[in-house]
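Yeah, one chain of the complex is gone here, protein chain that is, but the others are all in their spots.
Let's look at chain A:
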Amino acid sequence: MKSSVREGVTGLALVLPPFFLLVFFILLPAAEAVLGTLRVERSGQLVYSLARYVEMFHTISLRRSVGFTVMVTLASVAVTFVLAYALALYLRFSRGWVSTLLGALFIIPLFIPTVIASFAMVTFLEHHGYIATLLHYVGVEDTPSLVFNATGIVLTEVWASIPFATLVLLAGLQGIDDALIDSARDVGAGALRTFLAVVLPLNAVATIITMSLLFIGILGSFTIPYLVGGNAPQMMSVVMTNYFTNYLRPDISVSLAALSFVIAGLAGAAYVAGVSRRERGAV
């Protein structure tokens, strides 16, 4: 056998298992589920219709849940992104022991299970928690509600997502040569202008990857909204579980899942576009 043929066969053998796994355990069941949401029994006959989706959007709690999920996800992504970018910039451009220490510390949340982090946040943020106690000592009696609502979810998601976001952004920033930044300073750009005109565009791929992965991750997260979120509105993942196990309406649950699939798909498209841009050799 020619070596090129042998290599081809080896490559194919390595690709096939994950490919079959993807097709038979994810794509086919997902397609079947989505088709299932469109099949409705009408006078003893199965017909295809959007009736379930119409019902979904006519149910106020579900409509609110979709909006709530998107808003909480966008807010979490935005806050995480701003904080992680600031941290990554600091770690990339400053030297000294503070930077080294921070460089080791920021990674810690990555190693703490979400369940533990969620309960820690509840203890921290709840009505008689650390924050409230601390504020009480300085004379603030009327603490805003920080947990069992959107604020709680956003705060916890941000805390849990910062390490990952910082890592990806930092890797991107480290790929920008010092000379490119020094050149900008040299021709007269201040720090802010250098950031906007050189650093930000050159780090675009890392930015797109971070944003899209953060978005998909937070959109589909369950533990944090389940433990830190309130009773209403709830995030889609929690609502899906309720419809599936408590309300015994798996069809609505699957329809919701299909919808979240579509929303995540948009972020996925941005990710693919970003990665292929990098592979084409552009910046």
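The rule is short, and it goes like this: a contact is a pair of C-beta atoms (placed from the backbone, for glycine too) under 8 Å apart; a residue touches a chain by one contact, two chains touch by 3 or more; residues count from 1.
Please note the rule applied: contacts and distances are computed from a predicted model.
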Among "Predicted amidohydrolase", "Peptide/nickel transport system permease protein", "ATP-binding protein" or "ABC-type quaternary amine transporter", the UniProt name of the subunit that does not appear here: "ABC-type quaternary amine transporter"
Full-complex contact with the absent chain, from A:Val54, A:Leu134 or A:Leu180: A:Leu180
Selected from A:Pro144, A:Pro201 or A:Gly265 as touching the chain missing from the view: A:Pro201
Touch list for chain A against the chain that is not drawn: 177, 179-180, 182-190, 193, 197-198, 201-202, 204, 281, 283
